[in-house]
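For this view, one protein chain was removed and the others were kept in their places.
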Amino acid sequence: MKKAIGLALAVLATSVVAASAQGSNRIAAVSAAGVNCKSTITLPLVTPVTGGAGFLGAEQGSWSKYAVKTLAKPLGLKVKFVLGDTPVEQGPAPAQALAQKYVADKSVLVVLGPSTSGAVAASSSTYYAAKIAHISPSATRTSLTQGSSKEATPAFFRVVPGDYIQGPSDANFMIKTLKVKKVVLLDFQEPYSTGLSDSVEGVLKKAGVSTTRLSAPNTTTDYSAYVTKVPSDADIVFFPTQKPGDAQTFAQQLVEQGKKAKVFGGDGSNDPSAFKAGGSYVSNFAPDITGIKADAAIVAGWKKENPGKAVGSFGPPSYGATQVALNAIALACKAGHGTTTRQAVLSSIKKVKIKNWILGGDLRWSTKSNDPLNAKFYIFQIQSNGAYKLVG
Amino acid sequence: MSDSTPHGSHVPAEGPAVGQDEWVARHAEQRFMPGGPLGALEDRIRRVPWWAWLILFLAAASTLPVFEHSGYVRYVAFSTVLYMLLALGLNVVVGWGGLLDLGYVAFYGIGAYAYAMLDSDKFGIHLPTIVSVPLVVAIGAIGGFLLGLPSRRLTGDYLAIVTLFFLQLFQTITTNGDAAFGHNLTGGPNGILNVDPFHLGKHDLVVQHEGIFAVSYFYVALAVFAVVFVALRFVNQSRTGRAWRSQREDPLAAEAMGMPVNWLKLLSFSFGAAVAALTGTLFAAQSASVFPLTFYFVLLIIVYTMVILGGSGSQAGVVAGAVIVSPLLELLRDPGKSRVIFFLALVGGLLLMSRRSRALGIVAIVTLAFGFAVHEILGAIDKSWIAGEHQGGFAGVTDHWVVAPAHMARWIAPTSYIGLIAAVLLVTMVRGRLRLALLVPTVYLTAFVWENVMLAKPEPARYIVLGVILIALMILRPNGLLGERRVEIV
Partner (left out) sequence: MDTFLQLTVDALTLGSVYALIALGYTLVYGVLKLLNFAHGDVFMVGSFIGFGVLQLLGGTSKPVVPVWLLLVLMVLAAMVGCAVLGVVIERFAYRPLRDAPRIAPLISALGVSFFLANSMQLLFGATPRNYNIFDLANASLYTKGFNVGNVHVALLRIITVVAAFVLMVLLWFLVNRTRTGKAMRATSYDREAAAMMGIDIDKVIVFTFVLGSALAGAGGVLQSLRVPTTVAIGFVVGLKGFTAAVIGGIGSIPGAMAGGLILGFAESFSQGYISTKWSDLIVFSILIAFMIFRPQGLLGRADIRKV
């Protein structure tokens, strides 16, 4: 038996060593090292692929993949698209490990994501130290790019506006259009919803709206007791979940208890296949792009690649982020005459200007922060047939 | 490996010490005495003392950064050392104390959080590392003691629940600690950012150079590991260690012999918690941030798998467990490497077993032929069934052996996976020729599922591997690779 164990250990050890040797990069990836633009460039997207927010990764992944497939060749680039998984259940730690992985891989010039704000805060300094630009299609926390103590570094960019727009625009919509008197706000004891609820609550309170704040553990599935605590004269329940199905449950339980309040979700609950309770509201950083004429060809092409899937609102910004990344690489390659560095790509990001931007209009960058200029949040009302109608 | 033989290393050459029966002392050796030149070599290896193995291991580990400049590999090596430390700590509680502590990773978290609070801008405290680390270890030890205090009356499964709920409490408190009585204590779900690296005076032990993981933390962790390993080894060989083992095997008898069983349990909790807390400081200093969800159920299962796989009770064993599992989990993220591991393990496993039974060698050959045949036949019927792409290592070989449909119909994945489970369970139920015959399609089905179902989703796939390791080990070899066999009197 002893021998057998020894042998088993040896087999395991050899397989581990052999596997590590497979394509392992033995060259130190130093930011200054030049990369030949003709070689294959790895473009990772860091997003939750598994776990409760797995739908996010699936949608963003399909759009980024499509963008790489259609845009890389015309720009003269060979790009390999890979997904890095940061399940929301494990917090931001997996993002740190992935950052180390991509920094070490010298074929990585720029990273897409991380998709969630917590993951950005946890890994941005590693990317910055390696001069890798990381462009998020969906991280909306305000303090990443603005304020006195920024959580992200100058290497972080996002193609969608942050909660500094989402919070106030949601709150202002409630105040001006819906004329609310009483609002209940929930958070789910995780960074995204806590930040967003804080921001909305602040604006509402200033306008003299009476607010109640509730807080549910991230593992909650049954919201009955929370519904009970919603006053019967409340107008809106602000429910910025990252699990759209929960928003649906909450809306249904409000009906069950005969409460008149409507659910108002943030960008995280924007999923027409899961959240379709009529009368509810959803805000998002992207309009419904199927209504934009210039995007018709893109949408048709994506649908061909992903038969039977509906166009959500997380995918198009991901396409946009990929477009920015690829264009930045192409610009840097042009300036470097066939070779480029991570540093060069990083400084070309803000030089990228895209006409007929997938989210409508043109893409231009703010001069003060790494946020897009003139971006706004869109508010949808869910119709009784489950369709999302743009209302603000 | 030396401590896998109970007497082996420290029997003096000139004979047993006074008061020891010679035959008894040499009994173990005599039983395993192998013959021939190979046997002599094996005997020689077994006589290498434990500290020589440790030094050899440390020396080998410390050369890693010389050969490997990739920050990622260094980072994985660093986390492997953290896992080794965690496994050593858990071994004290589970392996020596015999207590099922499911709240273990909470102490890892407590250590990380305590360090983060003592050394960050959070409260503006920046204690020197030489003060804060011992302080955190003390906090961990006291925390373990306090958790043990109510739990000591509870045995076995009750203890498991109380400790599991302790982990849950830790989660609840850290995630909601941003508004505890109006104060922000733990940063809530956002965690604590900008934690100081280890520092002495004005000198910081930096974590990264240009984003590349600095190797200094790897060496610090390795040094901490060596100290903890030796310290725990001495504890285990002391009176306390022997008392732990005896109360683990039979608490009633131990109590009857006048041993302070409760005190011993508290002590093992305390030791385990202190080691976990110490590891937590390394983690917090290196990652410069702490978040509640890092210290949760998945991590717990990972550390348990390491301890069980290596063999709870054996220090060398649990370290081996960590050294195997941690890189394995990292490699399984990558489908190409995942495939290499799988096929090497498959071939290695069959070879290993065929040493004991020649029939298995035949099974291996038949399986190989079976695979090519199935591949050819299916290919002849419909090209699309074998048109799927293989990527990464070994693709050339597996391309002609494993069937990979170009488009997976929705029913294929669940059917083949559940079919595989059924086939494996069936193989364990039948005996003799039938089992050998069943083994052929089962192995092939395993390869099919691995290629087409598991490789597509690395995240659940690697955890499934952990679950299977846990169940299979418990049934086939509960004492792990190097563990001591337990004789529990029920």
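Letters A and B mark the chains as written, and numbering starts fresh at 1 in each.
As a working rule, contacts are C-beta pairs under 8 Å (C-beta built on N, C-alpha and C of every residue); 3 or more make two chains touch, one makes a residue touch a chain.
Since the model is a prediction, treat every value here as computed from it, not as a measurement.
Considering B:Pro49, B:Pro134 or B:Pro460, the position touching the chain not shown turns out to be B:Pro460 (whole complex). Of the options A:Thr228, A:Thr290, A:Asn356 or A:Gln383, the residue whose C-beta touches the omitted chain is A:Thr228. Residue A:Thr219 is the one among A:Thr219, A:Thr290 or A:Asn356 that touches the chain not shown. Only one of the listed residues, B:Leu58, B:Leu146, B:Val162 or B:Leu438, touches the absent chain: B:Val162. Where subunit B meets the missing chain, the touching residues are 94, 98, 100, 150, 153-154, 156-158, 160-162, 164-166, 168-169, 172-173, 176, 179, 252, 297, 301, 304, 308, 413-414, 417, 421, 425, 428, 453-454, 457, 459-461, 463-464, 466-471, 474-475, 478, 486, 488, 490. Contact between subunit A and the absent chain runs through residues 50-52, 54-55, 87, 89, 189, 214-217, 219, 221-226, 228-229, 243, 245-246, 248-249, 252-253, 255-258, 274, 277.
The rule is short, and it goes like this: only the chains that are shown with their structure count from here on.
Subunit A and subunit B have centres, each the mean of its CA atoms, that are 33 Å apart.
Listed in rising order, the residues of subunit B touching subunit A in the complex are 32, 68-73, 75, 79, 172, 175-176, 178, 188-191, 193, 208-213, 287-289, 291-294, 296, 298, 320, 324, 327-328, 331, 333, 336-338, 340-341, 344-345, 348-349, 351-352, 355-356, 392-393, 457-460, 481-482. Touching subunit B in their complex are the following residues of subunit A: 2, 4-5, 7-9, 11-16, 18-20, 22-31, 49-50, 85, 87, 89-93, 96-97, 99-101, 103-105, 118, 121-122, 125-132, 151, 189-191, 194, 215, 217-218.
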